[in-house]
Structures are given as structure tokens and as C-alpha cells.
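As you look at this complex, bear in mind that one protein chain is not there, while each of the others sits in place.
Presenting subunit A:
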Amino acid sequence: MGTSTSKITPQDQAILDLKTQRDKLHQYQKRIQSLTTRETEIAKQLLAQNDKPRALLALRRKKYQQSLLAQTDSQLEQLEKLVSSVEFALIQKDIVFGLQQGTKVLKEIHKEMGGIENVEKLMGETADAIAYQQEVSELIGGRISTHDEEEVEAELEALAAEVTGTGKTKTPAEELPSVPNTGFPSRQQEPARQEEQQAKVAERREALLT
């Protein structure tokens, strides 16, 4: 002991005092309880000896002690309530302290961010910077503009029309891939051919859809 005496706060001391008081009441109750049982026995004995008045006296004493017991019970309750309120108040104190710390930290962080106007300004600047960046990359990378895009699509359409033949009157049955009638192609040729055919079909579909 001695090295860490500082760990005991005045509150701890107060709680200990309360609890000691409670313990003393406990002991008092025990004493009274043993007294009452003894009084009953005395009364029994006296009654056996036919000494009614003294038996009555013993019973009266017992009654009185029982009333004391009831009183101490309520006192005990008071004490226990007080102990638990003190303990609870200590916990509340801790919570308030914790909240305080948290708020402080939060405020500091906000301060570092520099207020709402600053954030708004920053967001505006960010949007500006992004727009500027887009412009720059369009300029440098020669990104295709919407106008160019439209032109490219028109050209694609024209090409598609050329490939499928100008008329779009073909029935769906004619659109199915034709059955190969050239015998088995050699192994190297096959995938190439298939790809070619698939590409063709896709192209036709696209042409129809547009």
C-alpha cells in the first residue's frame, strides 16, 4: 500500500463510509433478530412455568424489538438508495466528461475544416476545377465532341445500308445464316469463317434496328 493511495478518491471514501454504516445496521439487525428469538424462547419457558405476566413482558419486548427491526429496515433501504445514487451520479459524471471530450474533439475538427462558407467555397472551386480539367483534356486528347459523334454514327448507318443492300425488304427467313454447302473447311479456316459470319449477322441486326 501507500504507493497508490491517490487512487482512492474522496467519493470512494464517502461510499465506504455509507457502506460501513449499512454494514453496521446489518449487524444490528442480526443482533435484534437473535434477541427476538431468545425472547420467544424465554416466553415459552415462562409459560411452561405458569408465569404469565413475565411471559407477557417478554413478548412485549419482542414486539418492541420487531418494530425496531422494521425501522432499521427502512433506514437500510435509505442507505442503500443513497449508495446507489452516489454510484450512479459517479457514472453520470463520467458520461458528461466523455460527452465533453467528444464535443471538444468534434469542434476542433470543424475548426480545422474552417466553417461552412469555406466548405462551400471549396466545393465550388472543386466543381470549377473539374470543369476546367474536362475542357483541358478535350483539347489535348482530341476527344470527340457530340457533333463529331453524330457524324460518325451517320456514316456507320450509311455503311450498314450499303452492306445489307439498299432495300430493307428482306424477310426474316432470309436473314438466317445460310447453310454452308462447301464441305468441311480446314481447321484453321473454321473459326475465322464463323467469326466473319457472326459479325455479319450482328451487322445486319443493327442495320434493321436503327
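Here is the rule we use: contacts are C-beta pairs under 8 Å (C-beta built on N, C-alpha and C of every residue); 3 or more make two chains touch, one makes a residue touch a chain; residues count from 1.
In this section, contacts and distances are computed from a predicted model.
Its UniProt record calls the unshown chain "Vacuolar protein-sorting-associated protein 25", which is the correct pick from "DNA repair protein RAD51 homolog 3", "SAC3/GANP domain-containing protein", "Vacuolar protein-sorting-associated protein 25" or "Peroxin-7". Annotation: of A:Ile8, A:Val105 or A:Ala158, A:Ile8 touches the absent chain (contact as defined above). From the set A:Thr20, A:Ser85, A:Gln101 or A:Gln134, the residue in touch with the chain omitted from the display is A:Thr20, counting the whole complex.
By the touch definition given at the top, subunit A reaches the unshown chain through residues 1, 4-5, 7-8, 12-13, 15-17, 19-20, 23, 26-27, 87.
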